[in-house]
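Just one protein chain is left out here, and the rest sit where they should.
And then chain A:
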Amino acid sequence: MAVTHDVPPQLDELVSTAHRIRQAIESVIEGKSDAVRLTLTVLLAEGHLLIEDVPGVGKTMLAKALARSIDCPVRRVQFTPDLLPSDITGVSAYNQQTREFEFKPGPVFANIVVGDEINRASPKTQSALLECMEEHQVTVDGHTYQLDAPFMVIATQNPIEMEGTYPLPEAQRDRFTARVAMGYPEPTAELEMLDVHGGTSPLDKLEPVATTAEVRALIEAVRGVYVSQAVKKYAIDLVVATRHSPDLRLGASPRSTLQLVRAARAHAALAGRDYVIPDDLQDLAIPVLAHRLLPSVEAQGQRRLPEQVVTDLVRRVPVPETRSS
C-alpha cells in the first residue's frame, strides 16, 4: 500500500522522467518491474549494476533497454577469455601522419557500458574495469582520461557454477552497487512476450525518452535527498551486523555503507520522497549487500545463502525510533 503524500517540487521532474524511463524499459522487459526499478536506482545513485542469472532470461536485454531509453553513448563489450585489458580501456596507437601516439578510446568511454558475461574474461581483464568503475577515469601510458558523467557499468554474468567462468574477485564485486537476479518470467508475462515480441525485436522500436543532461540533473537531485542521522546510524547498524554475523566469513565493507545510503537516496527519490526512510534501506539491503558477503563454512554447510543471512539481519536490527518521553 502506498502511503500518499505530496511530492516535493524539486522531485517532480525526477519522478516523471524516471517514470518515462521505466515505462520504456518495461515495454521491452515484461513483468520485471523490481529489476527495472533497481536498475534505475543504481543509475541515479551513480553506481554500477551486476545482473546475474542463467542464460536467456533477459540480462542483456535489460542492460540494452536502459541504454537505449536514454539518449547517450552506449558501448557494449562481450567478455571472452581472450579479451585484453586494452580492449576495454583503449590503446595508444602511432599516428603515421602526426608522428605521435594517439589515444584510441576503448568501449568504457561511454555513458553506459554493458559488459556481457563479465565472468568469462580473465581476472586481468576484469580488473581493468576496476579503475574505471571506481575512479571514473582511465589511465593509459601515464595519461589519465576522465570519463563522462553519468557513467554506469551494467555487467551481466552467469552464475559461478557455470562452465568456463572466472568468479569475480571480492574486490570487484564490491565495486558493484547492486546485484540483481532476473529470475524466470511469470507464465503470463512469458505468454505476452511471445505475443508481442514474436516477430520483431522490441529493442528496435525503443526510442530514447531522456537525455544525458536530464539524467545528470536527476543525479544531482538525488544527491540532495536528505538522510537523517538516525537513518545513517541504521545503515551502519545493518552493515556492521553483517560483519558480526556468525554465518558470514566476510562482512560488508565501508564502501558498501556508502553505496547503500546512495542507493537509498535514489530509491527515496524515485518514490517521490526527499528524505530516506529505513524502508529504503531494508528494500535495498539484499541487492546492495548480499553479493559482497562470503558465507561461513557452517552457513555453507547449511546451504544458507548470503541473501537469507541478510534477510535475517534486517529482521533483527532494530529500526531507529522515537524514545517516548
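The definition used in the following text is that a residue touches a chain if its C-beta (ideal position, glycine included) is under 8 Å from a C-beta of that chain, and two chains touch if they have at least 3 such contacts; residues count from 1.
Note that contacts and distances are computed from a predicted model.
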Listed names "Thioredoxin domain-containing protein", "Transglutaminase", "Tricarboxylic transport membrane protein" or "ABC transporter permease", matching UniProt entry of the absent chain | "Transglutaminase"
By the document's definition of touch, the residue of A:Pro9, A:Gly142 or A:Pro246 touching the omitted chain is A:Pro246
Return the single residue from A:Ala217, A:Ala230 or A:Leu258 that touches the missing chain.
-> A:Ala230
Residue of A:Ser27, A:Gln78 or A:Gln282 in touch with the missing chain, whole complex considered = A:Gln282
Contacts of chain A with the missing chain: which residues?
-> 1, 3-5, 226, 228, 230-231, 237, 240-241, 243-246, 273-279, 282, 314-325
